[in-house]
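This is the structure I have questions about; it appears just below.
Here the complex is missing one protein chain, while the rest keep their positions.
Per-chain residue numbering starts at 1, and chain names A, B and C are given in the order in which the chains are listed.
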Amino acid sequence: MSLIKVKLSFSGGMELLFNNIKQKHIEISSSINPPNATTMKDLVCKFNFTILIKISDNLLKERPELFMSGDTVRPGILVLINETDWELEGELEYEIKDGDDIVFISTLHGG
Amino acid sequence: MSLIKVKLSFSGGMELLFNNIKQKHIEISSSINPPNATTMKDLVCKFNFTILIKISDNLLKERPELFMSGDTVRPGILVLINETDWELEGELEYEIKDGDDIVFISTLHGG
Amino acid sequence: ANLKNNDLSLDEYTRYGRQLILPGFGKSGQLKLKNTSILIVGAGGLGAPVAIYLAAAGVGKLGIIDYDTVEKSNLQRQVIHNESREGVSKAQSARMTIEELNSLCQCVAYDILLDSSNALEIIEKYDIVIDATDNVATRYLLNDACVMAGIPLVSGSALRMDGQLTIYNYKGGPCYRCLFPKPPPPESVLNCSDGGVLGVVTGVIGCLQALQAIKIATDMNGGPHNLLIFSATSYPLFRSMKLRPKKEDCALCGERPSITELIDYVQFCGSGAL
Partner (left out) sequence: ANLKNNDLSLDEYTRYGRQLILPGFGKSGQLKLKNTSILIVGAGGLGAPVAIYLAAAGVGKLGIIDYDTVEKSNLQRQVIHNESREGVSKAQSARMTIEELNSLCQCVAYDILLDSSNALEIIEKYDIVIDATDNVATRYLLNDACVMAGIPLVSGSALRMDGQLTIYNYKGGPCYRCLFPKPPPPESVLNCSDGGVLGVVTGVIGCLQALQAIKIATDMNGGPHNLLIFSATSYPLFRSMKLRPKKEDCALCGERPSITELIDYVQFCGSGAL
């Protein structure tokens, strides 16, 4: 078990939920849920209520439905890992690696 | 001494000199000029007449003045190493590393 | 598009000269544009540059749908209109500007509200559809209609300082429902009237929508299925993200579709403004 560095980005309005932070480098345990490797599920569904809430300055705690739905992100949010749709990377099962670049983006509808 | 992989890109019209190739992955020796590590100078000034001429399908051989001037690239060409101006990286002295992304771009003047 | 117009007039040779000498485009590209019809849904911030640049480039037929009329607060970004057009239908105003710019372009103005009752009938007359709308319900409507009609959809959006661009239902790529099977919660959705928008952000995204439509019309290489993200205040300004291919289990474009006709999209999205 060790620490891994991850770059989180929030875009398309998601940053409003995260205290207007667009980018944040964080350090997390390589095994949040020992002995398993840390996955996106750990980040989004459990870790959510520690690291992500901390980044959001408690905004997420007050309105979790703007981020979560069931055990994954809410409809209208796209997650991208290293510039690739997380669907191609295993979604919640993806094992987070040191240096990963994770983007949470809310789709826009304006014109 | 070993082989290192380098991605070369040509943009802004440079690709016309290189047989319309916009991107090319090449393998080169980590020490073209032993015992020294391979530098941009080796790529641009000497290697030029082997690998780069090969990529260019001999176009460079016929009109080297469209690429070279003295011992560096001609005025109007910008060289970028890993998305950064090569001036910040040591220009001709930069030691090329495995995985480097090198862009040769010709400035455009149209409007 | 079948090339029923297989030559250019002297006027066209003059007008499109800079494209005719363009390597990788040339006369064959120009003829493809001339034989392509494109439907632009929305004559607002995105639709304005889309219509202007597609007409200028030589697209043979443009349809423009919008039910709104021009207001002063539109002119900060909807640059196909102008002060003399206040109160005029946006579709008609857009057509007027297009005809002044390129009288060779056949431009049809649809001064109507697009909905489930009329969408398919209109869309089927075109080769490519541009989503330049301002609300979630119309985005699902256009997506579903384009998949049913087998037409690529060039989707752009802009809000505040941000923009996004994707091509749906094209060359094995995803449809909007592959990415977003369920609509977002209505309280998470903002439009430009409520959230604001820097005008030129719609200009950037609209120009890129026009570009993608031209690339589709002329069979230019578009790279992998992707989402382009733009943010006026970030560095870098643009990021490209690779997207999934179409999903086998998509309710619309998948192997066993459960959605086979257009539905009530206002109800589906729980929010109106269709």
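Basically, a contact is a pair of C-beta atoms (placed from the backbone, for glycine too) under 8 Å apart; a residue touches a chain by one contact, two chains touch by 3 or more.
The model shown is predicted, which means the values in this text are computed figures rather than measured ones.
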Chains on display which the left-out chain touches in the complete complex: B, C
Given C:Thr14, C:Ser28 or C:Gln267, the one touching the chain that is not displayed: C:Thr14
Identified contact with the non-displayed chain, of C:Leu120, C:Val200 or C:Ile259: C:Val200
Option touching the unshown chain, where B:Leu8, B:Met40, B:Ile53 or B:Leu80 are the choices: B:Leu80
In subunit C, positions touching the absent partner: 11, 14-25, 49, 52-53, 56-58, 72-73, 75-77, 79, 82-84, 100-103, 160-161, 192-201, 203-204, 207-208, 210-211, 214-215, 220-224, 226, 228, 232-240
Where the missing chain touches subunit B, by residue: 11-13, 22, 65-66, 74-78, 80, 83-85, 87-88, 103, 105-111
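As a convention for this text, only the chains that are shown with their structure count from here on.
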Between subunit A and subunit C, centroid-to-centroid distance (C-alpha), Å: 31
Between subunit A and subunit B, centroid-to-centroid distance (C-alpha), Å: 39
Touching two or more other chains - residues of subunit B: none
